[in-house]
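Sharing a structure below in C-alpha cells format, with a few things to ask.
Note that one protein chain is taken out, while the other chains of the complex remain in position.
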Amino acid sequence: MRKLEEVLRDWEAVIGLEIHAELTTLNTKMFCGCKLEFGADPNTHTCPVCLGLPGALPVPNRAAIESIVLAGLATNCDIEKHSMFYRKNYMYPDMAKNFQTTQGPVAFCMRGHLDLDVDGPAAGERIDLDGLAAGESRGNVTRTEDGYVAHVGITRIHMEEDAGKMVHLGGGEGRIAGATHSLVDYNRAGTPLIELVTEPDLRTPEEARLFMQKLRQIYLAIGISDCSMEEGSLRCDGNVSLRRRGTTGLGTKTELKNMNSFKNLHDGLAYEICRQAEVLEEGGVIYQETRHWDPTAKRTIVMRVKETADDYRLFPEPDLAPYDLTDEFIEGVRAKLPELPHEKAVRYAAAFGLSAYDARHLVEHRATADFFDACMALADAGKDGAAFAKPLANLVINDVTGYVNTHDGSDGAPAGFDGVFARLTPARALELVGLVADDAISSKQAKEVFAAVIADDADPAAVVEERGMRQVSDAGAIEAVVDEVLAANPDKVEQYRGGKTGLIGFFVGQCMKKTQGQGNPKVINELLAEKLG
Amino acid sequence: MAATFGEMSVRQIQAGLAAREFSAAEVARATLERIGAADEAVHAFLQVTEDLALAAASRVDAAAAEGRLAELGPLAGVPVGYKDNMNLTGTRTTCSSNMLRDYVSPYTATCVQRTLDAGALPIGKLNMDEFAFGSSTETSAFGPTRNPWDLGRVPGGSSGGSAAAVAAGLVPVTLGSDTGGSIRQPGSFCGIVAVKPTYGVVSRYGVVAFGSSLDQVGPFARSVEDAALALNAIAGRDELDCTSQPCDVDFTANLAEGAAGLRVGVVPAFMEAAGLTAEVRAKVEEAASALEAAGAVLVDVELPHAQAAMSAYYVLGPCEAFSNLARFDSVRYGYCDPGHADLGSQYEASRERGFGPEARRRIMLGSYLLSAGVYDTYYYPAQQVRTLITRDYLDAFEKVDVILAPVAPRTAFKFGEIGDPTEMYLSDMFTISINIAGNGGMSMPVGLGADTGMPVGVQLIAPPFRDANMLRAAAALEQVFGPAPVAPAFADGKAGE
C-alpha cells in the first residue's frame, strides 16, 4: 500500500465523525435514579427502568438535558427549543428494552461548528490549499502563516442512552466471534450519552484527530464527562470515502469503529484511506460496510456488510413528554458556560504575549489552564504579572507535564495534575519562577528545586536555602574561577585563539564544575569572552 | 345467609370495622374462602395473595385497635383485586401469557401501591386477555373467565377477570386497565360500574404497557361511590410516570348533586351506527330519558371523525405494542426456550412459544406499520386523525358537560361466537375514540337487555380532567336504576349454581 501523503496527492478523503460521550460527571442515569459508577459488580446499579422490566417507565434526568445544552452552546450549535425523544427499535441483548431511547429528526443541538488550527507537517496534507496565501479562503478553510484553519460543521448533538456491557466467553480473547456464550451486565445501561455528528467536512486523519482533541478539551472544560477513551466514556466512529482530486461526487463510504485513542483515530483513518485508494486504483469496488480498526495488526477488518439501510422503526416515545425548552432554561445553562480552552488560548496570547504554541499547550488540560489562571491572578495581585507568564508557561508545559507523563503514582510519589498541583501551589510556582528571574538560581537549578517541591512538599526558597543552591553571580568570585580554569588549560586557550572557538563550551563547563553548578552562566560567558578575546 | 364481604360496599365494610363487628383479618379470610368456593365457576382469579392480604389486614386491625381507622385511607379493610398486568412485589405478574407464566414482580406498580397505602387488602391477581389484546378474555393463556351472569358467555375484555370478580360479588373493588375499551366493555358485559379516567389521572408506572399513549388504569365496583373512593385512592401525579398529572379532586364530592342542569350530549351518529343492537339502543335511550327526567338537558352533539378512531387505534395500538413487547426476549426474564446454542434461535423459539397468536399478530402488524415508507401511510396520519378527534371532543364539550353513548354495540356474546379478529375489534367501536383523545369515559349499568337478558352499560364521557362530571351523571342514573346487583347465580353467597 502507498503512503498517506502520496495517496492524498491523487485522492481527496471525505471524513465525518460520530462521537459519543457518556455524561459521567452526573450522579444518576438518563431515565432512572440508578447510580453512575464505572467498575461496580455486575448488575448492582439496576432498577425496573434500566433492566427494562415490564411496566417500568422512563423519567429524564434534568442535569443530562442541561449538560447537552451546555455542550451545544460550547460548540456553537443552535439550541432547538422543541424536540422529542424517539424509540429506535432493534433487538440486541445489551439493550434492556430492545429499543434505544434517542432523539428524532430534531435534536437538542443543531448546526454547530468548531474551527481547527492545523499547522506542522500535517498541514501539507491539504495539497488543495497549494497556492493559497495567508488570509485567503477556499471552501471551509483559511490559510494562515504556518498552516490553515478548518471550519468544521457539526450537524447535531442528540441525547440518548448507553447500552449494557457484554463479556464474550468461550472464544478467543473475549471476542464475539467464536464465543459460545456471553454475560450481560446492565450497570452501564441507561448511562446518559450524547452523540455528536459532524458534517463530512474533514479531509485528513490529522484534522479528525484535532477535532476529537478539541472536542475533548471542550467537554472536559465544561465538566460534562471524564472523556476517558480507555474506559469508553468518549468513543469515536468515522465515515470515510474517497474521490479523485478535482471531482466533487461522493464515493461509497465505510464506517470505522474501535478508534479508542487519538493515535488509533489517526492511524485507523489513515489506513482506511490508503486501503480504499488501493482497491479503487486496482479497479475494485468499495462496499458499504462497517470495519473494525485492529491497532495490533495495523489494519481494518470487516465487521458487517450493510446490504440495505437499517430500518429502526423510529417513532416518538409516547412515555416521555415532548420538550419545549424555555429561554429561562437555556439562559440558565449559558450562565454556567465557562471560558472555553480555545478562548483561553486567545486571551493568553493577547494578554500575556504568549506564543500560540505555549497558549495551546497550557489549555490542553483543564487542570493546567486552571493552574495557570490561578498563578496569573496571584501575580496580578502582586507585581508585574505578565513578566511571569512565559517562565510560568514553561514550568507548566515542560516540568509539570513532563513529570505527570512519567509518574503513575505506583512509587507512592504524587501523580497526575491534581497530585502535582497539591504541592506546587500557585504561590510556590511564582516563588520558583521569581528565584530564576532574580538570578538567585539558574534555570537548571530550578528543575532540581521543582523536583524537590513535589517530592518533599516544600517551599522553593526553603529548598534553595537548605541545599545551599544560591547561584553565584558575583563577578569577583567567578573571575577567580575563570582565571583558574584558563591557567590550567593553556593548550586549549592556544587552540581557541587559533580559531577553534567551539572550545568555549569546554571552558564554561569547567567553570560550572568548579562552582558546583552554582555559577551564573551568563556572568561566566561574559568573563570568558573578555579574557579570551 | 348474611351478605358476603364481597357483596358489601366500601362504606359498609368500613362501618363494620369501625363498630368492631368484624376484623379486617376476618374480611380477608372470608373473602379468600369465598373466592375458593365460587371462582371455580368464574375463573376470574389467576392467583390469590393470601399472605399479603392477611399482612395488610393485620395492619388495618392494629390501626383499628388504636382508633386510627379513619387515618388509613379510603380503602381501609377493603379487599381489592388487580388485573394481572399490574406489578405487586412478590406476586406473579403474568399478563395471562405463557411468556410471563413464572415471572415474579420485584417491584410494585404505583396504582397498586396507592391502594395499599389507602388500607386495601390485596386479595389476588385477575385474568385478562393476553397482554390485554382482546375483548373477551378468551386469549388468556390460562383459560377464559366466564361471565357471572351467564357462564356460557364471555365477561368482555381485556379486563374480564376484574369485571367478573366484582359482578360475582367476590370482591367489592378491582382495578383494570383500558387501552381501547378494556375497562368499559367488560364493565358493560358484567353490569358493573367501570371507570376509565382521563389519560394522566392514574400513574401507569408498573402496569405492563400495551399502548403507552392509550393505556389508563381505573376501578371496577358495583356502586358509583365505591368506584369514586377507589379513584380517590389511586389518582394523582406520580414522579415515576412523566405522563401522570396532578389531581386533587375528591371524586365523591358531587355524587349527590343529581342531574339538574347537567348538559348531556347525545351523538345521533352513534345511535344509528350499524351493528348497534336494538336492546342496547333502547337502554341508552332509556338512560337519556332518565337523565332528562332528573333535570338534565339533552343536546345533540357531533363527533365527525369518530369513525376514523377505529382505524387510528388499530394503527397506534399495534405500533406501540410492537415496541413495548420487544423486551420479552428470554434474556432477563420471561419464557426461555431451552437448548439453543445461539441467541437468534433462542429469541425466535421463545417469542414464538411465549406469545399467543393475537400477540404475535399485533407485534408483526406494528412492526410493518412503522417500517420505512409505510410509516407515512398509516402511523403519521393516525396521529393527525388523533388531533381531529381530540378537537371534535373539545368542540362537543363546549356545549355539554358529559356525553351519553353506548359502551359496546351488544351485550356479552357466547364463547367462540366471534372468531374473526377484525369482527372482534368492532366490540370497541364506541369506546376507542376516547382513548385516542385521552379524556375520561365510564360504563354505568342500566339493567338488562330486553332480548338477551344480559346486562347493558351506558357510556358516560367526560371532558379531559373533568372526570367528576361523568361520575355525577352516573350517580344520577344510579338513583334511577339502582346500584349494580351481584349476578343472580352468585348472590347471597351462591357459587354459580
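Letters A and B name the chains as they come in the text, with residue numbers starting at 1 for each one.
The rule we apply is simple: a contact is a pair of C-beta atoms (placed from the backbone, for glycine too) under 8 Å apart; a residue touches a chain by one contact, two chains touch by 3 or more.
Please note the rule applied: contacts and distances are computed from a predicted model.
Novice: What name does the UniProt record list for the absent chain among "YciI family protein", "Carbohydrate ABC transporter ATP-binding protein (CUT1 family)", "ABC transmembrane type-1 domain-containing protein" or "Aspartyl/glutamyl-tRNA(Asn/Gln) amidotransferase subunit C"?
Specialist: "Aspartyl/glutamyl-tRNA(Asn/Gln) amidotransferase subunit C"
Novice: Where the complex has a chain not shown, which of B:E33, B:E348 or B:D451 is the residue touching it?
Specialist: The one listed residue touching the chain not shown is B:E348.
Novice: Would you mind spotting which of A:V106, A:L132, A:V149 or A:L325 touches the chain that isn't drawn?
Specialist: The single option touching the absent chain is A:L325.
Novice: Going by the touch rule given at the top, which residues of chain B touch the chain that is not shown?
Specialist: Against the left-out chain, chain B lists 102-104, 106, 198-200, 213-214, 239, 242-243, 245, 305, 307-308, 310-312, 314-315, 322, 326, 329-336, 340-349, 351-352, 355, 360-361, 363-365, 367-368, 371, 377-378, 380-388, 390, 421-422, 425, 436-438, 464-465.
Novice: Footprint of the hidden chain on chain A, which residues?
Specialist: Missing-chain contacts on chain A: residues 26-28, 32-35, 41-47, 50-51, 59-65, 84, 91, 93, 166-168, 170, 176-177, 179-186, 303-305, 311, 316, 318, 320-326, 329.
Keep in mind that, in the parts below, only the chains that are shown with their structure count from here on.
Novice: Between chain A and chain B, what is the separation of their C-alpha centroids in Å?
Specialist: Centres of chain A and chain B (C-alpha means) sit 58 Å apart.
Novice: Please output the residues of chain A touching chain B within their complex, sorted ascending.
Specialist: Interface residues on the chain A side: 47-48, 51-60, 87, 89, 91, 93, 96-99, 180, 184, 186, 309, 311, 313-315, 318-321.
Novice: Hey, which residues of chain B end up touching chain A in the complex?
Specialist: Its residues touching chain A are 85-87, 93, 95, 100, 103, 106-107, 109, 204-209, 211-213, 239-243, 319-320, 322-323, 326-329, 331-333, 341, 343, 347, 367, 370-372, 375, 379.
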